[in-house]
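Scroll down for the structure; my scribbles are underneath it.
With one protein chain removed, the remaining protein chains of the complex are shown where they sit.
Order of writing sets the chain letters: A, B, C and D. Residues in each chain are counted from 1.
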Amino acid sequence: MNSPESVLDPAGPQSRQIGGLTWLFIWTCVIVFFMVMGTLVGALAHRRKDQAMGPSREPITHPDPIRERRLWTTVWASIVLTVGTLFTLLFADLLSGRAIHKVSQSPDPLRIQIIAHQWWWEVHYIDWPARFGERSASNGITTANEIHIPVDPAHPVTVEFELDSHDVIHSFWVPNLHGKRDIIPGHPTSLWLQADRPGTYWGECGEFCGYQHAQMRLVVVAEPAEKFQSWLDGQRQSAPEPTGEMQARGRDVFLHASCAMCHSIQGTDAHASVGPDLTHVASRKILAAGAVPNMPGHLAGWIMDPQRIKPGTRMPQNNLSAGDLRALLEYIETLK
Amino acid sequence: MSEAILHTETTELRAPAQPEAVASPVADELGPENERLALERTWRRPPGFLGWLTTTDHKEIGLRYIKTAFGFFVLAGILALHMRVQLALPKNTFLTNDVYNQFFTTHGTAMMFLFAVPMMEGMGIYLVPLMVGTRNVSFPRLLNFSYYLYLIGGICLFTGLAFNMGPDMGWFAYTPLSGPQYAPGHRMDLWSQMVTCVEISGMAAGVEIVTTVFKQRAPGMSLNRIPIFVWTQLVTSFMIIFAMPAITLCSTMLSMDRLTHLKTHFYNPAEGGDALLWQHLFWFFAHPEVYIIFIPATGFVSDIIIAFSRRRAFGYTALVLSMVATAFIGFGVWVHHMFATPLPRLGQGMFTAASLMIVVPNGVQMFCWLATLWSGRRPRFELPLVWVIAFIVVFLIGGLSGVILASVSVNVQATDTFFVVAHLHYVLIGGAVFPLFGAFYYWFPKWTGRMLNTAAGWWHFALFFIGFNLTFWPMHHLGLRGMTRRRYTYPEETGWMTLNMVATIGAFLMAAGVLVFIVNAMWSRRRGRVAGDNPWQAGTLEWATSSPPPSYNFLYPPTVRGREPLWEPEKEAPVIVGLSREKRQVLSTTVLDAAPHHRYDLAGESIWPFFLAFGVAATLMLGGIFNPWYVPGGIAVITLALFGWFWTSPALRERPSAQPHVAGQPRLWWLGRRGKSADVKSKDE
Amino acid sequence: MTLPAALSCKREERSFRVAPPFVEMPEAIPYNNRVRPGPFATTTPSTSQPVSVERLSHEPFGRQYLINAQALSDGQTLYGAFNCSGCHANGGGGMGPPLLDNKWFYGAEPEQVYVSILEGRPNGMPSYRGRIPDYQMWELVGYVLSLSGQASPNAAAGRSEHMTTALPPNSTPREKPEVVPQPTTGPATGKTATQPTTTSQPRQNGQ
Amino acid sequence: MYRFSKFRAWVGGALGIFLPLLNSTSLSAAEPAGDDGQWTMATKDYGNVRFSGLDQINTQNAKSLKLSWTFSTGVFRGQEAAPLVVGNTMYVVTPFPNYLYALDLNKPGTVKWKYDPKAEAAAKGEACCDWVNRGAAYAEGRIFYNTLDANTVAVDAASGKEIWKTKIGDINKGETITMAPMTVKGKVYVGISGGEFGVRGRLTCVSAADGKILWRAYSCGPDKDCLIGPRFHPFYDSDKGTDLGVKTWPPGHWKIGGGTIWGFLSYDPETNLLFYGMGNPGSWNPDLRPGDNKWSCGCFARDADTGEAVWYYQWSPHDEFDHDGINECMLLELKVDGPDKPARKVLVHPGRTGYMYVLDRATGQVLSADPFTRITASKGVDLKSGRSITNEEKRPRIGKVIRDVQPASPGAKDWQPSAYSPRTGLLYVPHQNLTCDYEAVEANYIAGTPYLGVNERMYAGPGGYRGKFMAWDPVARKEVWGIKENFPVWSGTVVTAGDVAFYGTMDRHFKCVNAKTGEVLWDFETDSGIIGQPVTFKGPDGKQYVAVLAGVGGWAGAIVAGQLDPRDPSAALGFVNAVKDLPDHTKPGDKLYVFALP
Partner (left out) sequence: MPEAVETIDVNGRRVLDVSGLPNTAMDAYAPVWWGNALLIMIESMTVLLVVASYFYLRRNFTEWPPPQPRTIPPLFHPVPDLALPTIELVLIVLSCLPMYWTDMAARRNDEAGVKRGLWVMLAIGVAMIALRFFEMQSSHLKFRWDDNAYGSIIWTILGLHLTYLLGAAAEFFIMQMWIVKHSFDPKHGLDVTLLGGYWYWTAATWVLCYGTVYIGARF
């Protein structure tokens, strides 16, 4: 019953705040629950000593006023207790909201633009602290469904996600790191988070968005700054030139079949942007927004019959000859 | 329209006014038996299919509401079972994503719009006139109309599903996903028109109940003596009146956005529309909707607790005021459904506070129930009470998870996950279905004259209670572990399988429980133990008449001297005489004190309401789905029906009835009777 | 009320997967048009295309798309994604001819439109052979025809979540298609004058 | 007076080119020193001034202008070309299929020969805004012009024989050519069109002798490709740095970055510099290309021999509304510093952005930038940083219609060239008053298909008129007079020493106006709307003639030329909405009109 994506397994200051708050709420609720249950059992089972409360079935139309007053005192006390508890909870919520807001402010964040599509995540790194390289438009990277963020206890890096959607409402959610943020067309928004321990955190689309809402996942890889740096540098490279004949043929297949109508690979003539950028597709952990792991066999299945894996996805079925498919796979494997 | 009838009536109406002859105590020589026969003739609905179609009897229509709503409950439940099977295993292929989407949308829609609200309305329609001691609701034809509109709406939804036209964008149909571009075909059109139909019907029922409660209470039943269930219905009806315009408006806007030739831009962000407008309007309706469902259920709870603890309610005023407070605050918390959307933080804080505040009146209610139980006589564990106790347990969990969700920070983690699914089922099943089953066991004898089988009832309870908790408790965990709602599949590595499997097993237990109940009800209505008038020795007026009640409800409508009239030590409250036996006449009282004010003639059977319901539904369905040019034609039909309705509604002053009843039933009575008796063969013959 | 519902089966069907058979595209056919969108092609891989014969089995091949809401909606998406809208705008035309009207240079039968997309046309329409899977081409055909009201108005796409442009396909009056020759260089009046003419008698209609 | 003839074609390029050029430079400074009466390049002169020294037609007699003869080209598409007059021959380039006619002026209108470059028909689908051609250039007895399918041809002026044909671009990638080439010293400079297709803009220098490509200067990409070297000294800091053509784009995007060159080039023989503007960056939708998108939408000064960049100024960094920077750069000497100070060598550019830029020709410093039309798209030009100030309220966003953006995509003024009269000291600027609703949408790059990502609908700005012919005083920096026209004034203009200016309208009027007062002296109704460039020349009979091609089309007239459907306001990239009623006013045309005094 171990689950990798849990709200109660926080990995960043924001989610830790929320996690703590959640526990506070849960325990308060547990206590309240048992108090009420105790009262309920008492109400049903306690012995009625009073004369007027005897075993008769006669209805009580004029209850004993003294008893009533005593009961009222209890009820009032409970109400006061309830209100007090609620105020405490409200206060705790406001405090944690403020705390989250505070840790979310950073003058020099790693800014990542996320464009949610039916049904995948387009990821652009648009700005970053200076130490991760020159800050220019051309130094940014474009990837899909996989976000790498640095973990640096010495100089924590706050990540600002700029969220937008160009089709329907999606919701960006990485349970281990922060709560959801709905991405509503016409209402671009942003979300700040931070990871303070390395790990691989799964994310989901939180708002129902159509046929493949279920398979619109993303993965956030939090890694030490050096690793992140090398990942970033790697992603900044163009795709390598094919080395063998097979790979060259694979690239030809990519460029000349329908692939290049939707996908781009930096360094080649494919610049389409309907589908994910595939320049470094082989370095990613998942395919098709988490529908299948990124392994050659799955990749082949995905290319040939995506509608079986993810019915309704925009990726069309293809039918490549065995040789072409093999060549294509071999080429794609080089796109680290 | 029958010329003959109109003609004769015209001449008669022009006759000089005479003092009206009514049954007076002096004229009542034959006593109750004569009264009974006369009332029977006046109030019984005409026989045959037309009689069935045109009935205005609140009991008949109320029961129809209940049965229909229960039918939709079962259908929607079957859809839920399919969904649970699909989710039992990761990467399951039992349902395709398309079918799954249609199923969960139809499930949610049917449960919210076709089951929960109409069920509560049905209970109110059946019980409120009885509880306030009158013979029928104020506008009986409106009742007929609202039922058929509801029925047609519901049938359309499920017919659509059967024909691959089930809505598939979730029961809150967020735009732009439900808009013209992303929801091709007519699936969402059908949904929004269905919603409009059902909500119009709901508003009609709301008007009905408010007027009945305000104007037709038994003399002496001042506002502070109204049974709590009637209060809940009153408050609910007001909520309906204020909340439902929002959904009819926003679903109409959605239809207009989608509809050929109209294609407006309310939700098109490019042309200045706003997807958030939908959310605001929808939740402005849909949050109060939860209370529309829940508050009547608290009425069941209160009345059952009162009956079983055998004492008058502890904190009657507190109960009523907290209910009213809930209703008010319920209109101010809709934004907590939208905490994850980009809204200003300050606003979110205020809505958090409001959402937490709503705990207070609910807490007060809970304390009052507990205090009533505590200070009443030791209760016998009959099934109604057992369900209510289960309600307290389950609803408390739902309420507390609601407290968790009221916090913005926690909400953004938990919203749109299975945690919310768990919460809303705990609140809605716990808060409404548990009391409802209690109410079924409690009032079944009133409806049928027979008790439900207790052994089967216990099985039902055990299966349902255990099944319910097995199904929905794990969902809290699933939600916190990242399982978002509305997903038709999930990968294995998420580790969600075990809990899902448990939930699926629970769902089948619940289904088995419901099955037991259905069998029990079928069996008991004919073969159950005969109940007698008041099997629970309860104190409210519905138990003052026979079980099941006669068509005229009370031979002599009661007056009231206290809050639990049947428990009042002074049993000798006077009964009412002097209402016309020949017309469907009821006593109208004043709003606050329920002092007798005047006699009020109710309308009789007519085909026009059905015709109108059909016209409205056809206009909405054809004009709102296929082509707006159907609308003018539909309006013509609607106008015609309204004219017919108006033309045949009763005049206040009618010709004195010289003879006790009209000889010979006019051939075209169904075009509209003025509430006069038809010549129906009485039972004795 | 059940009547429209009964009619809905085909319209509302959502079938995403194209059933086999796959057909080998005969590469021997010479291109009608040397403009082929996408990266420059030196060789053509031997792709074969999933063909949509059995996608829906109610109507004859090719016409099934005109009555299926999902196919028409997909067609709308593809029309934008493959830049059809760049030349034909939202039906009003631009670099390419308008698609809203009743004039068709190469025929308005679904098969003819299909060939236009597949092979291109000599006056600038590129050939999408091998670039777009066959069934998606048919979806495009359906959408393109729906622009002039040729598709079932109940299945055709409604307004998109964009700027108001032309009437959406579900509101477009059904045009009667008419095949007209393309006015390559001739005047709009129909007179085809390709020979240069000179007048030395000045016609004075100004001052 | 230097006069070309086929017998003297052997005279070297340098000499042959220089003389008209000397004319223009001297003209711009002082009294017109007469005119040879020829029209050897579309721009008339290297300075893009379009001033003719002929003065037979003047404000007094203009009203009696009569149609002299006409010629029908047989190509009913947008006629944007300027006819060339060399000696006794007039050369007319038609829209696709880009026929070149040589007409004998001795026997008015007779065809000497016709040359058909056999341009590829498929190019028609790759041309954004009709199949236009903006004219040819003459040098050394050869006519140079570009065909739509991205070839440059050299045709023997006498015989009509093709001398060479060089492929400049690939229509498979959406590369076409509509511009008129310019020849300087034995070199032919050719740009490329296709900013709507995400091509990589460049200026190609072709040897006039044999058609060999000498160098290419790209408008985006690494400095090496853009021929940016040690000589490059832009005035403003934002243009300094290495490889800005790469760094101001998202990775790899410069390969499809646009910055095409399809307007008129200017040349300053004193400094041997070429000046030209670059078009819009690839994909109209600005969201897809964060950054300044160098070197698109700007102006380069390059060495005419080597192509080395000398300075650069960007009219609209990170262009948001397809405000191409290709409008002509007029090389003038103006007393911008004050009446007492010496005249300064400036470059005047009536920008699509709606500002009249006056730049120092040597450094690229912006001396002034004044709005000459209503502007909501930006809030002015910051002279300190040289950047235009964005109006955040009108910033395009995906999925949101931004309303009332003026100037619309065709800009306050599009390609239609202005003229300058040194006699009046005024600029004559045909332009339009269009605003638009603009919605960015997702765009997909597929080579050979449009790369736009915008829904647009244009409409007339406040006032309701869509076009204007305006006289602008570049020294006083204000409008002197203006004539409002119902439709955009999409034709070029010419001003003469007779103090008259000519322009045509899309609703078929060819007008002659008093250059000083703006009074309309003469108005002739043609067969079709006019979007061409009027020229004036001295015929073999010594009379002054005025010629213009009438045939509506181009972007503005696409609704007529392409028979587009006015029900779709976004047709023709949104222009159709602005000129929905154009089909009621004109039909396509193919005619050359030549006028003269009786």
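Please note the rule applied: contacts are C-beta pairs under 8 Å (C-beta built on N, C-alpha and C of every residue); 3 or more make two chains touch, one makes a residue touch a chain.
These numbers come from a predicted model, not from an experiment.
Within the full complex, the chain left out of the display is in contact with B, C, D.
Screening B:75, B:177 or B:256 against the full complex identifies B:256 as the residue touching the chain left out. Note that of B:59, B:84, B:107 or B:215, the residue touching the chain absent from this view is B:215. Of the candidate positions D:539, D:569 or D:588, contact with the hidden chain is made by D:569.
Chain C residues in contact with the hidden partner, per the touch definition given at the top, are 159, 164.
Chain B meets the missing chain through residues 6, 9-10, 13-14, 20, 22-26, 28-29, 31-32, 138-139, 142, 203, 206-207, 210-212, 214-216, 219, 241-242, 244-246, 248-249, 253, 256, 262-266, 268-269, 271-274, 277, 280-281, 284, 556, 559, 572-579, 585, 587-588, 590-591, 596-601, 635, 639, 642-643, 646-647, 650-653. For chain D, the list of residues touching the undisplayed chain reads 393, 401, 403-404, 435-437, 457-460, 462-465, 569, 577, 580-581.
The definition used in the following text is that only the chains that are shown with their structure count from here on.
The interface holding more C-beta pairs in contact, when B-C is weighed against B-D, is B-C. Centre-to-centre separation of chain B and chain D, using mean CA positions: 73 Å.
Taking each chain's centre as the mean of its C-alpha atoms, chain A lies 40 Å from chain C. For the pair chain C and chain D, the distance between C-alpha centroids works out to 34 Å. Of all residues in chain C, those that touch two or more other chains are 14, 16, 37-40, 81-82, 161-164. Across the assembly, chain A contributes residues 167, 185-186, 211, 260-262, 269, 274, 311-312 that each touch 2 or more other chains. For chain A in complex with chain B, the residues that touch the partner chain are 1-8, 15, 17-18, 21-22, 25-26, 28-29, 32-33, 36-37, 39-40, 42-44, 46-48, 53-61, 63, 67-68, 71-72, 74-75, 78-79, 82-83, 86, 89-90, 92-94, 96-97, 100-101, 118, 167-169, 171, 173, 175, 178-182, 184-187, 189, 202, 204-215, 217, 290-291, 311-312. Taken in their complex, chain D has these residues touching chain B: 399-401, 439, 455.
Residues of chain B touching chain C in their complex: 98, 152, 155-156, 159-160, 162-165, 176, 179-182, 184-187, 190, 257-261, 263, 265, 268-271, 617-618, 621-622, 625-627.
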